[in-house]
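A single protein chain has been omitted from the complex, and every remaining protein chain is retained in its original position.
Moving on to subunit A:
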Amino acid sequence: MRRVVVTGLGLVTPLGANVETAWANIIAGKSGAGTITRFDTTGQKCTIACEVKPKDHEYGFDPDKRVDHKIQRQVDPFIIYGIDAAGQALEDAGLTEMDEATKLRAGVSIGSGIGGLPGIEIESINLHERGPGRVSPHFVHGRLINLISGQVSIKYGLMGPNHAVVTACSTGAHSIGDAARMIKDDDADIMLAGGAESTVNPLGVAGFAQARALNMSMNDRPTEASRPYDKDRDGFVMGEGAGVVVLEEYEHAKARGAKIYAEVVGYGLSGDAYHVTAPHPEGKGAENAMRMALRKAGMEPSDIDYINAHGTSTMADTIELAAAKRVFGDDLSGASMSSTKSAIGHLLGGAGAVESIFCILALRDQIVPPTLNLHNPDEGTEGVDLVPLKAKKREVKAVLNNSFGFGGTNASLVMKAI
């Protein structure tokens, strides 16, 4: 059977635009949240977000590093973040120069939950105010979700499968899981996989606020607003950015002497069949996804040392935890479970990929990232190590990442050290 390993990582996050900076800040317990700077928030019920910082910031993002000036002008930010994270991952894997035969067997699966909402908003106003003849000729392909995969394949000449998942906040995890299957199924030897999002724009913030999904009670305390499992949590803080991994067939990676971070061993998917935004109250879908991922991995619940929770800082946190307790036992069989959304907010379609990378780094460094702002754990959290406030050194041999999305779509990934 073909095995799939991770050989490269790339991150653009509110706490750093490369893997080492973002991870160091996560482990140090920093928060990427702040008052929204991207637009005038007058009249918005939510005025905070975890924005990717500008390039002059200590851990800001410089789009000029990997994205042509011309492309930057034509596409939405989620595509720029995705291209950059993909470039980072290829550089990390030592795969920026591939021969033609390798490129034929190298594909891309980088999705997004929403896609180019800022550009859609701007061009809608433009259409309304100035007419159809003023709409940009780059409007459509600068906003489409599969255009990270398209742009990356063009930039690096990757002629294998070109795919893009759209499953709301499960996108990043599904992207990695689906791409791993493409390698297992012999469609490709190398896949760039992940997700990206950037909807910190007036329409995006207003839309999530109207859906009562965002925290709107702590606009004056942005760094305290994302507080998964805490009694005072009342909605997520929007994040933005991208996470991309290089997945590679194990023998292919070994033959070229690649650095191997982890093996993707289990992938579980399910549907809640319940409600468009609310999770199933008993977390049935979440439970089914976790059980399937463990079964595919051929592992026992007690084999898992760290769970990166979906944990958005909403009422759904304790539903996920109850589901995890049914799968892993009341003490999660000693596993630690934390939510890095407490630090970087909810990256929506990027979340599952970014958080899978944090799982991989936990494996590498034998340390688990904290759940920030967890001062008063909610009922149902007793007996579980939610890694409150501070990162924790511990043995980490296998990890599980959960991602759940609107529409009731769930994905779990299991990875382990090799």
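The rule is short, and it goes like this: a residue touches a chain if its C-beta (ideal position, glycine included) is under 8 Å from a C-beta of that chain, and two chains touch if they have at least 3 such contacts; residues count from 1.
In this section, contacts and distances are computed from a predicted model.
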Of "Septum site-determining protein MinD", "Acyl carrier protein", "Ferredoxin-type protein NapH" or "NADH-quinone oxidoreductase subunit L", the UniProt protein name belonging to the chain not shown is "Acyl carrier protein"
Selected residue (touches chain absent from view) among A:Arg66, A:His138 or A:Arg364: A:His138
Looking at A:Glu20, A:Asp68, A:Asp185 or A:Asp330, which makes contact with the chain not pictured? A:Asp68
Contacts of subunit A with the absent chain, listed as residue ranges: 68-70, 73, 133-134, 136-138
